[in-house]
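One protein chain omitted, others in place.
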């Protein structure tokens, strides 16, 4: 383990211990927040009892579908937009101010288009995640060194071969940055939509627990969301680091 | 003539919007014209301006706090390699967290009203600005710092005359993203933690199934965000090619 990871672990553990202490001594009241140890034990209890299994499965199916759709469609659209510089020039201000519009206010529209349930939530999450993938694809294609394309021409590769054997692997580390963001936004989009609008999923379960003043379950579920995000992020970062290490010049 | 692609794009988007409206019917998707008319009638009401004012003040406070906090923390973490390496994964994780789930906690801490809205805005906008600032400093050629030292500049002189100008472009890119996300955060805050503001207005329209109002608000927000973004982009170009 590197020195940084040790310090990071200490910081995180120290923070948890601090919150634990504040909760135990009553500085943070039980009505505000439950202690981290109680969150964890309550989480284990509900996981063992299977209380929220349906909601957890519902959320994860949504997240996976949304992330895959956003990555595939975002990459495809990115390639098309990259090949049309004038379209790109016109689109760019829209792309970079896109995140200011809260996508889920379009939920009623999606209800009509996709019905209640998975469809609408996935649609909102895709809408949120796809732009990050488009932007990453554009900048990834921009950053392919010109000399690699020249090399492809000297090797007399066809256009399709150049795209598959040179451009795609050269852009991959940047594309993976887009995948990371798309997954993060899919998470945010799914949980937020469920929280605000849906009748199922982890986001809904948190909102429900909040409305019932059920702090024990609410914080257990928040911990679950936090752990899931950390785990998925850690995995993606690991792959990312391996890709980046090769690319350093 | 330079704006011709933008005009064409706008027309295409309008055509897509109109055809979607024709395909799913006015109850699901108001037409562009109906939306524009609704926006005009909304803007004619004094009540709407009260909501816009509430959102604007919350947004201004959030953006100010996010910028100052993000740049200051980003510089601290960017200059200390160890602190930066320790903090980055934690920050990335916070960035990827669905912050809306923290809403009960924010509400308990700040109560209904301006405090919660600003907290939501800052939560969304601060981290990207911080990350951009930190990474700009980490990727700064070391020769800049060595030049500063050889000129015997004081730390504040180094920060003000060397570091900030050198990273201004990157910081501004972070602020552009932070601008959009802060606005998003404020609106989310208003949807739950307020009785005022455009987010609240959208939430009520959503509850009532009032699609035209919803789209009118989205249109207004889009125009504001695109304008703000274009202005920041222009400032950025000016910084890079003075």
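Labels for the chains are A and B, by order of writing; each one numbers its residues from 1.
The rule is simple: a contact is a pair of C-beta atoms (placed from the backbone, for glycine too) under 8 Å apart; a residue touches a chain by one contact, two chains touch by 3 or more.
Please note the rule applied: contacts and distances are computed from a predicted model.
Candidate names were "Hydrogenase-4 component B / Formate hydrogenlyase subunit 3", "RNA polymerase sigma-70 factor", "ABC transporter ATP-binding protein" or "Carbon-monoxide dehydrogenase small subunit", and the UniProt protein name of the unshown chain is "ABC transporter ATP-binding protein". Contacts of the undisplayed chain with visible chains (whole complex): A.
When the missing chain is restored to the complex, the residue among A:109, A:170, A:184 or A:197 that touches it is A:170.
Taking the complete complex into account, A:155 is the one of A:6, A:116, A:155 or A:235 that touches the chain left out. Residue-level contact of chain A with the missing chain is found at 145-148, 150-151, 153-157, 161, 165-166, 169-170, 172, 245-249.
Here, only the chains that are shown with their structure count from here on.
Taking each chain's centre as the average of its CA atoms, chain A and chain B sit 18 Å apart. By the touch criterion stated above, chain B contacts chain A in their complex at residues 5-6, 8-9, 24-25, 27-29, 82, 85-86, 89-90, 92-93, 95-105, 108-109, 176-177, 179-181, 183-184, 187-188, 191, 199, 202, 206, 209, 211, 214, 217-218, 221-222, 224-226, 228-230, 233. Considering their complex, residues 3-4, 7-8, 11-12, 31-33, 86-87, 89-91, 93-94, 96-102, 105-109, 111-113, 183-184, 187-188, 190-192, 195-196, 203, 206, 210, 218, 221-222, 225-226, 229-230, 233-234, 237 of chain A touch chain B.
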